[in-house]
Every structure is written in C-alpha cells, then in structure tokens.
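Here the complex is missing a single protein chain, while all its other protein chains stay put.
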Amino acid sequence: MGYPTQFKYSKDHEWIDVKGAVATVGITDYAQHELGDVVFVELPKVGAKVTTGKTFGSVESVKAVSEIYAPASGEVTEANGALVQKPEVINTDPHTAGWLIKIKLANPAEVGALMDAAAYEAFIAEKQKEASA
Amino acid sequence: MSEKIKKATRHTNQNEGLIFEKSSPGKRAFELPPLDVPAVDPAKALGDAYRRGGVDGFPEVSEIEVIRHFTRLSTWNYAIDLGMYPLGSCTMKYNPRVNEFVARLDGIATEHPYQPQELSQGCLKVLQLLEKCLLEITGMDAITLQPAAGAQGELTGLLLIRAHHEKNGNPRKKVLIPDSAHGTNPATAVIAGYEVENIKSNADGQVDLEHLREQVTEDVAALMLTNPSTLGIFEQQIPEIAEILHAKGALLYMDGANMNALTGVTRPGDLGVDVMHLNLHKTFSTPHGGGGPGAGPVAMKKLLEPYLPTPVLVEKEGGRLALDFNRKQSVGRVKAFVGNFGVLVRALAYILAYGPGVRQATEDAVVNANYIRKGLEGVFDLPYTKPSMHEVVFSDAIQKKNGVNTMDIAKRLIDYGFHPYTTAFPLIVPGALMIEPTESESKEELDLFVEAMKSIAKEAAEKPELVKTAPHTTRVRRLDEVGAARKPVLRWKAGAKRSEAAD
Partner (left out) sequence: MRYLPKSPAERQEMLAAIGVKNVEELFSSIPEKYRLKKPLNLPGPFSEQEVIRYFQERAAENSGGYTSFLGAGVYNHLRSVVTDTIIQRGEFLTSYTPYQAEITQGTLQAIFEFQTLMCQLTGQEVANASMYDGSTATTEAVLMAERLTGRTRVLVARSVHPEYREVLRTYAKNSELHVEEISYTMAGTLDVKALKAAIGEDVCAVVVQSPNFFGTIETLGPLAEITKAAGAMLVVAVTEAVSLGAVKPPAEADIVAMEAQSFGLAPSYGGPYAGVIASREKYVRQMPGRLSGQTTDSEGQRGFVLTLATREQHIRREKATSNICTNQALCALAATVHLTLLGKEGLREQAEQNLSKAHFALSELEKIPGVKRTFSGAFFNEFTVAFPKSVKLVNAELLKEKIIGPFVLGTAYPELSKNAVVCVTETTSRADIEKLAAGVRKALAA
C-alpha cells in the first residue's frame, strides 16, 4: 500500500489530510500492520478539543493498545462511527474508510512541520532496518 | 506428523456442552435437611425486596450430571499432575497433596476470622510459625501475610515505602522499574500514586549502574527489582544498587517471584533489599488452581515495621498470641481479614516437609534449568550469555529466518505433550522463549523436553508450515481471539443456539 502524497505524517504514525481549515486524521498502514487485527477503537466526542502531541483516543488489538496522538490541534467535528461495528476497516483501509476523526484546525500552519509521504516512507524504512538488525 | 512423538498420543475426549444446556426443570443435585423451625412466608418477610421464584436461568441438573460435566471439562486441561510446565517465572512445581489434606482439617478449614482469639490460638500459631520461617528464608525483620497475591504484595510494599517517605517529610514522586520487569510492577506503582520511570538494562541484561546513578534523585522513592532478573540472571551488583539508592534515601524493593533460585542459598535481606514480596503460589508450592488463589506476603527491614498493615500478630504474656489492631502508623489494610489463610497453611506444610533441606530444591531447580540450557544452546539463539539460575531465556532469532516465531514454536510444543514456555516476555528480548523447569522435573521429563524442542527446531527449518499451523492434536484448534475481542460473548443466555459443531 502506498502513502498518499497529499497527506502529512507524524512520527507516531498518524496521517492528516488537510482540506482548507478542516482535516481528516487516521493511522498509517505501517501502524495498523504493527498492531495486528483491530478489535476496538476509542474516539473522542464531537466538540472535544485535541492538542498536538497529546492523546485523543486509542486503537486496540488483541495483543496491544495503542494511544493515538493528535498530529495537530483543533476541535473534533466528526468521529468515524462506522468503526464501532467494524473496527477491522482500519486494517483493510487505513488511509481511506478507516479514518478516525475530522477536526477544525486551530492552527493550520502547524501541519507544515509534519513529514511528507517521501520523508515518512524513509522514516519507516529506518525503523524496519533497526528492527531486523 | 510422520515421526512418532514419544510423550504424547491422541486421546479421546468426551464432548460436553454448557451446564445450562443440560438443565431441565425439576432435576435436583442437592437436598437440604428439613426445616426444623416454623417456615416464614418470604413474600411477607421481605416485602418488596422479595425475589419471586428463584434465580432465572439457574441450572437444574442431577448429581451425576454435575460430576460428569466437570470431570469431562477437567480432562480438557493440561496440569502439573500430567506433565512439565516450562513457564518462566511461574515456578510450576509439584503441589504436595498433604497440603490439601491439612488445609481441609476440621479446626483449620472451619474457623471464622472473628471468633474469639482465645479460641483461635491454633490458627495464630500457624501464622506465627510461617512468619518465622519466611523471615529466616528472606533475611528480613518483619512480615505481613495479608496480601492475596504477588501484585497485592507489591502494592503493600509500595504503600510501606510511601509511608516511610511521608514520615520523613517527602513522599517522593517516582519509582524506577527495569524494562525487563513483569507488568504488575508498573501497574502497581501507578496505583500506589507514583510515576514510573524505566531503567534500561545493559548488554548483559543487568541494571546499568551508570544510568542508575544519574536516575536516582531525591524524587525517587524506590527501585523495584526482580532478582534473579526475568532473564534468569542474578543481579550481581545488588549491593551496589542498594548503596546508590540508600545514599539518596531511596529504598530497594525486590519482586520475589524468582525466589526459587535463592531459597537456602542466599537471602535478599543480606543483599541490601529493604522490602520484598513472595509468591506462595510459585516458590512455596501452593496450587495455581487455574489462576489462583495465591498469597503475596511482604517481608521488610525494621525501618518499615511501624507501617505494617493491620492487624499485626503479637505474642503476649505466657505465649498467648493475639492480633493487634491498634497500629497508629499502619498503612491500613489491603484486604479484609488476616489473609488467604488456607493458602498460608499449604505454604507452611511445604516448608515443614523440607525443613533446612529446602536448599536442595533450589539446587535441583538451577541444575534443571542449566541442563536444558546446555541441551538447547546452539539450537536456539541465546541473547544473554551470563550464567542462568533457575530459568533460561532463548530467542526465536534463528527460526524467525524461516518465518517461525516463538508463538508458533510454543503451540507446536503442545503437540509434543508439553505446556508452552513463556512467550514474548521479557520485553527486552524480542521473540523470547522463557523456560523454567523447577526442581519437580525428573531427568526423564527434561530429556523428553529437550528432544521435543530440538525436533521442533528441525521442523522449523525443514517444514515450517507444520509449526506455524500448530497445534494439530488438541481438542480445539487455534481459537479466534480477534472475534472474541471484537464481539465479546461473556455469558450464556437462555435461547442461545447450541453450537452446531461438536463442542
């Protein structure tokens, strides 16, 4: 699976897709692969505030729970309700149907500090090299 | 499997549904003696609080159905009575049957914790003797038998540490925990109100003293150490670690889960440990029973004695024993009543059976682990090469090259008639195989184990699919854990469709 070039990526393996003042956030294919089969997702309510670098929810597999860190600050406008019934969508479509939340960005300029697709792919390539060393 | 496996053969198991599926109104398994007083009308006596008609859905079966149901279920379990458990840090040793007998004696099993203390001298003597024995074994000054398990013991230990620091004017903020520690350690530290800071292990899997020196400040309440470590390796620098901590007023807590490597050979108290817990269901042979009950006594140096949980066993004039509830500086109580007395009885019975000869058990445990290590060195990757004590940790690095990991190997071991070893722990060894045989294993059982592991390593190299899809001979195949977590079904409901396939 490729990493969409219009997304930006964080070191905690989240992606963010900015469209004007609103952004969609999810976890990357690398993250879902590390986690294994997702069994449960905990997401914030609409109206909740998220802060860059702080956790806003968690994604749970059978063997682990992963906190999700906000790649940017803002207010939650939508949470992906479909994931309640079908958390497995995060595994099959992490970059599309498996989106987690939509936020109204507090500071759109923040996103510039994140990695682009090429930088992220290099980042995970390094990680994979370290792991097999 | 084309070759014959010596230890395990196929076995016919009975199928058995849920007890609720066998239920039919009017069946009885138990009768009460007749009522010898006037019967009261429960609706009148309880009024609105009356539960009409009994508990809905409760089973109605006969005695033989109960016996068959649970007997059949029991035959689906592996157990120590059947064979070895190589589980690291679990110390799955023989559970002596005389312990079960004495725990059930009239006068032992029947005593109420609130009965007059003058009618409980027998129970109190049992507690006193167990305390004395455990203090002798650990080299400590005071002890509480109240905690119900190791994790509760850890909490008690941290509460004692906190009380000590509070008394000295500064409760402190952090507890240091090695990255190789058991999960209960950090979980417990948080419940005790502390922040957790990880200490890295060095290349030998021991605490890195240089980093430790930097990390120990007056904000650190204690270091929680497991010794031997979860790698089965003795922390040789424990006395230095204790010094570094004590110099800053911090205390050394030892997780006693691995006491099976130390009993009779060395004493944590002598090494500089301030407080520790013991797992009676590990080192002291009390049965695991499918997950408990256990007991987690906490032994400590004199400086923590004032904070002991209430009540404290004391001896009065004439040798009379009593429980002292008037302890002004006590941390409180972590559990109702005195402790898991039935478990304490079993542990004392175990100690009495061995006496001073308990060192032999430790020696055999260490010999057994090293025998396995020798037999499997070169077959499996050994990440830390310092001497092993009662357990040895390998990794799946060699087998991983063929896509076979520690979980797969563990599942295949089941086909060979063994319970798996501990997989994927400690966390500092990726793909860990943690093996602790205990002293209860004969040379014969150990040889069969080594043979089995060697055979699986060969299979991993030559027919990895066989290992990756194991186990093949169990009553159920690999179970869908993902489905169980996505849509949890945690109880039977009336009207639930009985399973189509054979149970």
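Note that the chains take the letters A and B in the order they are written out, and that residue 1 is the start of every chain.
In this text, a residue touches a chain if its C-beta (ideal position, glycine included) is under 8 Å from a C-beta of that chain, and two chains touch if they have at least 3 such contacts.
Note that the structure is predicted; figures quoted are calculated from it, not measured.
Only one residue in the set B:140, B:244, B:300 or B:338 touches the chain that does not appear here, and it is B:338.
Among B:61, B:382 or B:398, only B:61 touches the chain left out of the display. If you put the hidden chain back, the residue from B:5, B:79 or B:303 that touches it is B:79. The missing chain lies against chain A, touching residues 40, 60-65.
Going forward, only the chains that are shown with their structure count from here on.
Spacing of chain A relative to chain B, judged by their CA centroids, is 38 angstrom. Residue ranges on chain B touching chain A, taken from their complex, read 481-482, 485-486. Residues of chain A that touch chain B in their complex: 37, 39-40, 60-62, 87-88.
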